[in-house]
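All protein chains of the complex are present and in place, except for one that has been dropped.
On to chain A.
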Amino acid sequence: MECRAAATIRRDEAEIRSRLPEADPPLSGDDVVVTFAPAPGARGTEVRAVLEAGSGGPLGAVVGAVTGTDPERRLSDAMRRFKQLLETGEVVRSEGSPEGADAPRMRTQHPAEPLGTEH
């Protein structure tokens, strides 16, 4: 099955392209096709990813390994964390979602209290 995710990232295409391997899981590899277009109004770059879920490659493997989750949500989580990394320099973590944007974590949230020694 084919999954899609998109984000507008306030960076130029060359930088985004060079940093795709930093995405977690990486938005690079044989199973994922990423395309770029300038965002209108000087708002950066429109980034679109298309993934053949269940096929080989690191992202496909992760998607395949996680049963009971929607692969499209996994792809959109990866894209969201990648946008955060490029725009803010970090993956945003809360006490409820300490790993950052993550569809399975959204179903079972840690209470919004400090994490203590577990992290």
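Here is the rule we go by: a contact is a pair of C-beta atoms (placed from the backbone, for glycine too) under 8 Å apart; a residue touches a chain by one contact, two chains touch by 3 or more; residues count from 1.
In this section, contacts and distances are computed from a predicted model.
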Study note, to complete from the structure: Out of "Zinc-dependent alcohol dehydrogenase", "Efem/EfeO family lipoprotein", "Carbohydrate ABC transporter substrate-binding protein, CUT1 family" or "Phosphate transport system permease protein PstA", the chain not pictured bears the UniProt name "Zinc-dependent alcohol dehydrogenase"
Study note, to complete from the structure: Had the left-out chain been drawn, it would touch chain A at residues 8, 10, 43-44, 73, 76-77, 80, 83-84, 87-98, 100-103, 106, 109-117, 119
